[in-house]
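Have a look at the structure below before the remarks.
Of the protein chains in this complex, all but one are displayed in their positions.
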Amino acid sequence: MSVGLSQERLDAKAKVTGRCRFTADLTLPGIRIAKYLHSTIAHGKVTSIDTSEALALPGVEGVFTFADIPKVPFATAGHAFNLDPAARDKEDRLLLTEHVRYHGDEIAVVVAVDGLTASKALKKIKVTYEEYPALLNHEQALDDTARELHDGSGNRVGEHSYQCGDVPAALASADAILKGQFQTQMVQHCHMENHVAWAYMDDTDHIVVMSSTQIPHICRRIVSQALDIPMSTVQVIKPAIGGGFGNKQDVVLEPMVAFLTKQLGGIPVMLELTREECLTSTRIRHPFRVNIECAVNNDGTLKALAMDVSSNTGGYASHGHSIAKAAGSKVVPLYPNAAISYQAITHYSNLPSAGAMRGYGSPQIVFAVESIMEEAARKLGMDSIDFRLKNVAQTGDTNPLTGKVIESAGIRECLHKGREQFLWDQKKQDHSRFNSACKTGNIRRGLGVACFSYGSGTYPASVEIAGARMILNQDGRVTVQIGATEIGQGSDTVIAQMAAEKLGIPVSAIRVVSTQDTDTTPFDPGSFASRQTYVVCQAVAEAGDLLRQRILEHASCMLEIAVDQLTVSEDAVIDTSDNVLLSLKDLALDAYYHKTRGQQLTAEVSRKVTTNAYSYGCTLVEVEIDIALCQLTILAIRNIHDSGKIINPDLAAGQVYGGVGMGISGALSEELLADPETGWIYNNNLLDYKIATMMDSPDISCDFVETHEPTAAFGNKSLGEPPLLSVAPAIRNAILDATGVAMNQLPMSPKALFTAFRAAELI
Amino acid sequence: MFPIDQYHRASSVEHACSLLAEYPGRKLIAGGTDVLIRLREGKSGFSSLIDIHDLDELTWINHTADGTLQIGSGVTFTQLINYLKNDSLLPALVEGSSSIGGPQVRNMATLGGNICNGATSADSAAPLLAFNARITLKSQSGTREVPVEDFYAGPGKVHLEPDEIVTTFSINQEDHQNTGSHFYKYAMRKAMDIATIGCAAVCRIEENRIQSLRLAYTVAAPVPTRCHVLEEQVNGQPVSGKLIRDIAAMVLEELSPRNSWRASKDFREHIIRTLADRVVTEAIIRAGGQL
Partner (left out) sequence: MKQIIQCQLNGKPVELVVDVRQSLLEALRGHGLTGCKEGCGVGECGACTVLIDEVPIDSCITLAIRVEGRSIRTIEGETVNGKLSAVQQAYVDAGAVQCGFCTPGLVMKTTSYVEGISRSGGCCQNQIDSQNQVDSQNPVDSQNPVDSQNKADNINRETIRREHAGNLCRCTGYQTVVDAVEKSIQYYSGQE
């Protein structure tokens, strides 16, 4: 038994000793350093660029501008390729640009013997611009007279809508209608390892790219496209990665380092972004403006939800409209019995490019939905948890959007468990005393709850394919290779547990190859969409069964005992009476070296998954607010998740803590700020872009409701992204509970609280 | 690598002074937590450095015969905090020093550096002003002493001549003994942040009357600022809730916080008033006052 146990991370010791190697730790001697010249304006055209002085600087080996690059537009989003041309990502990028679309856009690149020389060279490049008005929001970008950021786009990246049930009728007949507008902010991933990639050539036409990427196989395709070279001439290697959170589900640096090494005769070239560059010139979370209407009946029935979303993708599409699309589709499984309509548009603007980030649009939409749900509960005078219990999905409901039955939905159990463990009812009573004792007092307390539903993987929007290879080594241990990438979430460990479970051997007898190399790694699009355990488990389970079968067949051949009389246990083959017959080591040696029988025992499976499973959960939070200081303290916060069967409880809890922590930080303090006139980014550093420090982070607690998801090999569902989703609205609802003030914009920082408290005349 | 063209290690204060006198335009580097960041940003004027880090003459803290507390400019915040906490001295300066950066930064950053960089947000500045600290400067042409308050010249500017080095901060015994003091940093985060507003108060209470109150703010004006007029008006007043309210009501008269993307003027003004109330109250209580 391995699945369900808190197996220690396979890479824990490598990481606490500093021996685990990341992309920048693996460089080659004499590697050249490249640095980008970023635009100093948000919108305009380069009218002249003079690189002669930079080129003349000793130590500079190359300066390239938009004039020097292949004119092949490419898309950077890390999606699996789509056979339907209409469904592909917008190919709106070149390696460098003369048309500046955001503050920080890349217009030239310098390669030098070291970073200092490269920086000095950048200062010697003379650029003049023709500046255009910055288009920063929905109105400006979609104005009929607005200049197009990308020709022919009308500044529209995508639009779509859906409707489940008769929303107008529900709105017309409901007892009460709640309306609201919600705005979310620009948030950045801030993985601790910045973007870094380097490349060299090891043959006349073969480029090796080492990169901190979540998506090596997709990366290879995009590099080959951008450079217009055959895919098999590009090899992408992904070592350990210092966090990604979706930002490395985008191809940001790899085409450029591949281009540079090619230009410079194959010499190794590295691009390592600074934190400042990473904050503005990689990807951010799409800001959403959501107009929402909610119809309820007096008995607490949610009749309808109508959402109208505008998503701002910034200067380049990246994941573009996929974000708003995915966000919309994940609301329905939470409230499948209500009529729901959703329409969304994604537009360009002169802000940093938005891409994938943990939650992929859901944090934005859940903020709006769960806020309006709270308003509805209050309007009806119902307890916030009771109101949700009356309306959330249960197993057996049909998702009206897909017409498929929801095979497992534990959200009710999550809410019940949360209510009990959080002492919700008792706290509510305490607060009413506490707050009424000093209703006008300075310190107030409140409770908030919010729910979410989320998918497992991207199907049916994209193909879901995963590959696993297993090899019985000469020492009787098993090597597992998978195409899916470990990015810190612990997937390698979980996959080892699954393999061990199927093979009948302990996790300690398994080595998972953590590095993906597109020349040798089974195909898999990568790490995103909380797909890893759900999608990869099928391939791993089948490969495990297959290898186990081959091991037993060889044992049967050696022992002359029927296969069905044998099984693998620990490090040996045993019979039905648990007698040890043969060690796996002896079996392996025989398979490899017996002169006539056997072979290297391997199993390889590539499997497509054509289902999706919804995970559920909720956040409960208790806050205390110092009105005069506009300061909020989280007194307690607890997430309860239905992610199906939990493969590794400790790692699962780790995902929840991390997601909740990121959710709190995003709810209360993070905000990439642009000048409202010029689009100039104010705070592209970790002093001014405020991710939570340890002192800002409260203790977090969590628990699970383990349902069984029949479509997954081990009954499991997604968990990586979900913990973040319901945090912000839960806090928002707690602030409302404490103060009566509705914070409908993120972040709910002291600055924002000040403005809201003043408007409410609390201060 | 940092864009450094010249680097000299000073072996003494005298050596540093002669290096400064030799070529104007050289910059002193002590802890390096500001200078190296500016160099990394590519700011001009820092490419020729004189390193005074860890000079024995700058890294001591003592009391002179007349009880004056003297702190070398090269003392790190960790050293300062440990010294003061150990002797239960100057709580507001401990609090100010403790709110700088994070532990690693406080292990390197120096009191002299925090003041010499001229930032209106310097977390040690408000307590130093409130304790009437003075600053000693040396150059080859001599030694001079000025109140820290007068050392500030404007946003990011201090009255430090190109050939001068700050050696010592001095606080008279009567400026801190038998006082209650408190500093509060208002920021968006609880650590590793720049102050939105900083406020320090030092007061002495006799028979529940304000014998003296000194109140200083950071980020509330172009430079760290004392509220002298207010201080004059409250001296001698009996401690009361009304007094605190009066202080909060008049504190803005001497301050001029600015609007910036980090925080609006309105917001800063509100926090200034709120902190006047909270910080003065705490200082009074610590001084033995009854409210």
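The first chain written gets the first letter, and so on, giving A and B; residue counts start at 1 in each chain.
By our rule, a residue touches a chain if its C-beta (ideal position, glycine included) is under 8 Å from a C-beta of that chain, and two chains touch if they have at least 3 such contacts.
Just so we're clear, the structure is a prediction, and the values are computed from it rather than from any experiment.
Considering A:Glu8, A:Asp397, A:Asp517 or A:Asp590, the position touching the chain not shown turns out to be A:Glu8 (whole complex). Residue-wise, the contact with the chain that is not shown comes from A:Gly242, picked out of A:Gly180, A:Gly242 or A:Gly740.
Listed residues A:Leu28, A:Met192 or A:Met231: the one in touch with the omitted chain is A:Met192.
Although one chain is not drawn, the whole complex shows that of A:Arg275, A:Arg511 or A:His708 it is A:Arg275 that touches it. Touching the chain that is not shown, out of A:Ile700, A:Ala742 or A:Ala756: A:Ile700 (per the contact rule at the top). The missing chain lies against chain A, touching residues 6, 8-9, 11-22, 24-25, 116, 189-194, 240-243, 245, 274-275, 443, 487-490, 624, 626, 629, 631, 633-635, 650-651, 653-654, 657-662, 664, 685-687, 691-695, 697-700. Seen across the whole complex, the unshown chain contacts chain B at 1-4, 7, 9, 32-33, 36-37, 40, 51, 53, 77-78, 81-82, 85, 91, 94-95, 98-99, 101-108, 182-186, 190-192, 278-279, 282.
Here is the rule we use: only the chains that are shown with their structure count from here on.
If each chain is reduced to the centroid of its CA atoms, chain A and chain B end up 43 Å from each other.
Contacts from chain A toward chain B in the complex involve residues 114-116, 119-120, 123, 628-630, 669, 673, 675, 682-683, 686-688, 690, 692-696, 749-751, 754-755, 758, 763.
Residues of chain B touching chain A in their complex: 1-3, 42, 102, 186, 188-194, 196, 261-264, 266-267, 270-271, 274, 277-278.
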